[in-house]
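The complex appears here without one of its protein chains, the remainder shown in place.
By written order: A and B. Residues from 1 in each chain.
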Amino acid sequence: MDLAKGKFRVSWGRVLLAAPFFALLVMFWAIPLFQGMRLSFESDTLWGDSHFVGFKHYLSLWGDPRYWRAVWNTVLFTVATVAFVLGFALLAAHALRLCWGRIRGPLTFAFMVPGLCPPTVLALLFLLVFHGKEGLLNQWVVQPLGFETINWLSDPDYILSAVVVQAAWRWTGFMTFFLLCALNARPRDVLDAAEIDGVNAWQRFTKITLPLIAPTLLFCLIYLVVDCFAQFAGSYVLFGGSGGTNDAGLLLVSYAYQKAFVGGGFGSGAAVSLSIVPWLAGMLFLIAFAPRAFWKGGGA
Amino acid sequence: MAASLLAMLACLSRLLGAEPVNIWISSQQDKIYYDNMVRLYQKEVDPNFAANVQAFGFREMPDKLAIAFKTQTNTPDIVQLDEVFFGMYLQGADTPFVDLTDRVKKAKLDVDILPQRLELFSHRGKVLGLPQSLSAVVLYYRRDLFEQFSLSPSQFQTWDDVMRIGADLVAENQSFLALDPSYFGILLRQRGGHLFDEDGGVLPDFDLAVDTLEFLGELAQSQVGLMPDRSTIFDPVFFGGDVANNEIMAIVGADWYGLDMIQQFSPELEGEWGIMPLPAWRDEETKTDSVRTSTFAGQGLVIYKGSEVIDESWEFVEFVMTNREANAQRFLQGNSFPAFKPAFEDLRLLQPQPFFGYDSMGQILVELAPDIPRIAMNPKRPMAVFMIREGLLSGIMYGEGDARSSLTRFKEQLESGGGPPDED
Partner (left out) sequence: MNLKTIGKTVANVSMLGVALVFLYPLFWMFLGSFKDNREIFDTSLFWPIQWTGEYYGILIEGEFFNFGRSLFNSIFIALAQGVGGTLLASMAGFVLGVYRFRSRNLWIGIGVLVVLVPVQMMALPLFIWVNEVGLFDNPVGVILPGLVSGLGLLFFTRVFRQVPRELLDVARIEGASECRIFLTVLPLLKPFLIAFGFAHFVLAWHAHVIPLLILHSDSARTLPLSLAALFGSSLNSPQAVLMAGSTLGMMPLIIVFTVAYPKLKSALQEFVAS
């Protein structure tokens, strides 16, 4: 290891190994990114030469109620999805460990399937699942439970829930799998010792398991948050870029799409897209620090 | 490999003197029609004509097109574009489309195409595209259900009749009309109102718009009108459910609804559908009725300004627009009813149709054609249509405000941030 303090030495071996990745990064990511940023400072001219408008698009976002609606929806959606997915995945991971050995493998396999499904097929399927009266969700879940049918795709009170359900369906399997691996990786002896010492199940969970799986949990959390904030596919599958009745389901990525492709303003769209980065960073920052604060306050 | 194939093709076509014309279509079905038209054109006019017809998803085509025009990269020569998306490109004095005015005059299309439809794809006095369809809106009704309730089309002369008779039907647990957000624009236009005025102002006839939206809200709340689950009738599950279960007796729609959608999604109801003109709006003071039709959307053909084969493209477009067979096939293949007046006399278009109980859709459309209202084209139109689809009607139905406040909000949003401002 070369902790070459004070000396500037170039190790060609390392450069050689790291170069292809970073060269392509500069070529196909950094350059387009700067172009995209530049676009966000240009006028919305669709045909003809655009001109520099500075921060005009960003400033207009500040006073745009639809933008803030999108921010709110995206945050709400992310929090709900993460809570549901991770909560359920944690439960499922524990449950899977209790399952008979022989079916455990195929079960885990089944859990991974949603991630492999093509989005266009999902679009068609979710249309059927979330439909009002005729929808599968209403027929098989809502009505049997005694409730009135819910119009998932047009009732503004439920639209965001539909997006959450769809995201949860797509991600729970993978997250369960990750957490299952994490649970399996816990050192047996620690757990056994605790059980012998008479520590009850809940305490074993909070004091031993949680800290051990914390890194994985964090990783899953980060992945989910990034996906919810930045992925367009889920909401596109349900609404095709729209936000539903009264923008109830409008997410930041859908708003960016609308600005660019329905309004014909690529500059505005780029501004919305770029504005996602600080929100996302802020959210991740909160997530990375909140558990630590909670831990410091709670744990012994 | 693709590149070398393309290069080979380019060489070959240059040898033959014909460079392929790139045509972008937004529907697989329409692509079949255009493939046939290319063959027809090769047979009847120019055997050396080469075209590359490509279909993309309905939502994807406008997206690809916007990017192509913005970057001036990978551009098509001819595009079959919906009028809703067409407006997006009318921002400045200049547009990406070829000015077809002179060519249209030479081909006498300025006389032969219904003026309201020709106007649809025009901007500042220049003809920029040609309309593929008439898009006249009519009322499709269920004969069998009418019979069951002892009703006849002649009873529905005005929208008041609809409300009145509808109320009786509701008492017997039957809804009359399917509702769709697009009806706001359709009905507004029928009464002579507009979404935009000449200067780009939104909803110049504001009170008329409020009244129209309130009427639709009343239809919904009284259950005379039934809002489909997904808030749109463009939904196969709606046909498989509400329609198949006889929950509604009528649908307001343009010619292409009946040709494409209704026939595709309720084939078992063959013979049970009929066609009649829209009920009119009666003005109580002057005792006059409005026209009995309206219009909505519809595809058109445009030619890209930067194309290298403008003349060849135009000749093909002219052919599709004027050729007798081409016009007939458009209807017969379930695409749309043409807006080309000489085609109105083609017996094939006027024949009675078994699907519609031997009504002749062509006959009714031809009669209604002169009454078709204008659509005010504007760069913010795509955003307006989008927003109407999103919130206006369903918002009211779910108790989010009343018609006046919804429309005020709509107007404000559209006027401020709805779309790109006019550049000059």
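What to note about this one:
Heads up, the rule we're going with is that contacts are C-beta pairs under 8 Å (C-beta built on N, C-alpha and C of every residue); 3 or more make two chains touch, one makes a residue touch a chain.
The structure presented is a predicted model; accordingly, all values stated were derived computationally and were not measured.
Although it is not drawn, the missing chain touches A, B when the whole complex is taken into account.
Set against the missing chain, the residues A:59, A:110, A:190 or A:286 yield one that touches it, A:110.
Across A:54, A:118 or A:146, the single residue that touches the chain missing here is A:118. Seen from chain B, the chain kept out of the figure touches residues 1-3, 5-6, 26-30, 54-60, 63-64, 67, 70-71, 73-74, 234, 236-237, 239-241, 260-261, 264-265, 267, 334. Although one chain is not displayed, its contacts with chain A can still be listed: residues 1-4, 11, 13-14, 16-18, 20-22, 24-25, 27-29, 31-33, 35-36, 39, 92, 94-96, 98-100, 103, 106-125, 128, 131, 134-136, 139, 169, 172-173, 177-178, 181-182, 184-185, 213, 215-216, 223, 226, 229-233, 240, 253, 256-257, 260, 266, 270, 273-274, 276-277, 280-281, 284.
Note that in this section only the chains that are shown with their structure count from here on.
Averaged Cα coordinates give chain A a centre that lies 38 Å from the centre of chain B. Residue ranges of chain A in contact with chain B, taken from their complex: 43-48, 60, 64, 66, 127-128, 131-135, 151, 153-157, 240-247, 258, 260-266, 268.
Residues 59, 62-63, 66, 69-70, 88-89, 91-92, 94-96, 227-231, 235, 237, 240-241, 379-380, 382-383, 386, 389-391, 394-395, 398, 400, 413, 417-421, 423 of chain B are the ones touching chain A in the complex.
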